[in-house]
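This report refers to the structure that appears directly beneath it.
The full complex has more chains than appear here; those shown keep their coordinates.
Here the chain labels run A and B in written order, and each chain numbers its own residues starting at 1.
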Amino acid sequence: MKNKSLVSITDFSKDEIMRIVELAAEFEANPNQKLLDGKVVASLFFEPSTRTRLSFETAITRLGGGIVGFSDSSSSSTTKGETLKDTTIMVSNYSDLIVMRHPLEGAARYASEQASVPIINAGDGANQHPTQTLLDLYSIYKTQGTLDNLNIFLVGDLKYGRTVHSLLMAMSHFNTTFNFIAPDSLKMPDEYKLFLDSKGIKYYEHSEFTDIISAADILYMTRVQRERFSDPIEYEKVKNVYVLRNSMLNNTKDNLRILHPLPRVNEIHTDVDDNPKAYYFQQAENGVYARMAIIASILGLK
Amino acid sequence: MKNKSLVSITDFSKDEIMRIVELAAEFEANPNQKLLDGKVVASLFFEPSTRTRLSFETAITRLGGGIVGFSDSSSSSTTKGETLKDTTIMVSNYSDLIVMRHPLEGAARYASEQASVPIINAGDGANQHPTQTLLDLYSIYKTQGTLDNLNIFLVGDLKYGRTVHSLLMAMSHFNTTFNFIAPDSLKMPDEYKLFLDSKGIKYYEHSEFTDIISAADILYMTRVQRERFSDPIEYEKVKNVYVLRNSMLNNTKDNLRILHPLPRVNEIHTDVDDNPKAYYFQQAENGVYARMAIIASILGLK
């Protein structure tokens, strides 16, 4: 993995994914390893994303690395008309690694072709967010003891949510059974269903959010993201459709864990928060360990 | 004090206040103590406050800690509709301590009830700003050699200024005599006068800013804060009423020191700056040592 950029979850093989998951467990057991001592990581957020940025910057700081960068594009030199190419080359001459969030799809791939240091994609528009996927996998592994042969329910906005798309691609290595629960206007796109077909992976589609979740090992809830809708009326119509409440969890499996990439708006009622099956806040914490693992692997420090 | 949040100055007993003051003196004598090595402090400023943020971040840096966070809410995930509860839980899963500034009164208390790590309130609206009070106390102690039996004059906006309210509460432990100098529209609220009455503490009210200050040990000037007024005309009427000029200091006591929480606008004329009784810039510096003491105490590192 050394010196390889992480742009899409498909850049990593099954073995590489397992290596990250195991390494994340190592960092969780022993988080203060100054492997980045003397190194500088550029944290370039061309759009704000507090959670992802803080998670990365915590990971870098716990590894002993220095951070330079910006948290939104208003303070970047793109306001002076600079191209992404020039910004990337410049910053790769300053730093040992670049973490990049960008509103445009494909930005991370393009940057990785210009930079002289590895790029970690921290989200490029609706396209990819591979470190989210790796922390999801680590969370599944920690709570289920394995990634193999699980029954995973994906709920909510399955059309626009890059998180569920990437998770689907990654879990395709592990003989997963998928259940998709979404309103008609937000169904899983055909391209992902064809992909699963081609790999012989089973999936089932539902439009009602009912007690079918009693079969789930993982219930992966997603936010209906206001910022992905051009029409606010369309957003208002679907935003309250699939809300998880504590009472819906009565007949679910003991090993069920509820994940959510956060931030949630109202798709998980707060009465779920104290249920031991709620795992979304620990999942966020796992992001720090997963990102430590990713950074250490890419820089060849582990 | 270990693992206890600091939300209001009333969270600390007289002994705890004295412990912070003494510890601040230790840090001033020896500021480079890497007690926070390997720790991460989240610095969450939901509204900008350069002075307070820089003071905290300097304190954390001098203690060897790492910092993650944001300097205004535009780059926080609250813009995606996330609740303060969720943001707090998430960040407390990343960090060892949270420093929080928020425009809403009560935000820090609420956050402290959600978080799994201690919260330090760096100001919540018009409500509380306890670390300002502790640095004020350290400044008074350093310049007067004691906190006991002093004559403290509070001048300016005594109605809206949280700084003077908290200082009044804290000094009530130390047999202070208070003098309040304010225009009628900005007088000290009754609730604080009742509080002093209940403790048997003497106070005197004045509406003229005259040579009555000759009795003062501490002259605490405050800014008439434009952002607290809904009516700009009302602000214009009072903003120039109580301006301290160097000529007014002729008959004051040798041990008098002039404090101000800063930033000042024009309520202390710049001709005071070179008078040895002017202490507001050193007071700001004391803030770094006071905050080092607070952080170290709360994390149980001293």
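The definition used in the following text is that a contact is a pair of C-beta atoms (placed from the backbone, for glycine too) under 8 Å apart; a residue touches a chain by one contact, two chains touch by 3 or more.
As the structure is a prediction and not an experimental result, all values here were calculated from the model.
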**Prompt:** With 2 identical chains placed here, what is the total number of copies in the full complex of this structure file?
**Reply:** 3
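Note that only the chains that are shown with their structure count from here on.
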**Item:** Inter-chain centre distance, chain A versus chain B - centres from mean C-alpha coordinates, in Å
**Value:** 40
**Fill in**
Touching chain B in the complex, chain A uses residues 32, 45, 48-51, 54-55, 57-58, 61-62, 71-72, 225-227, 262-265, 270, 281-282, 284-285, 288
**Complete:** Counting only contacts in the complex, chain B reaches chain A at residues 38, 40, 42, 66-70, 74-77, 79-82, 85-87, 89-91, 93-95
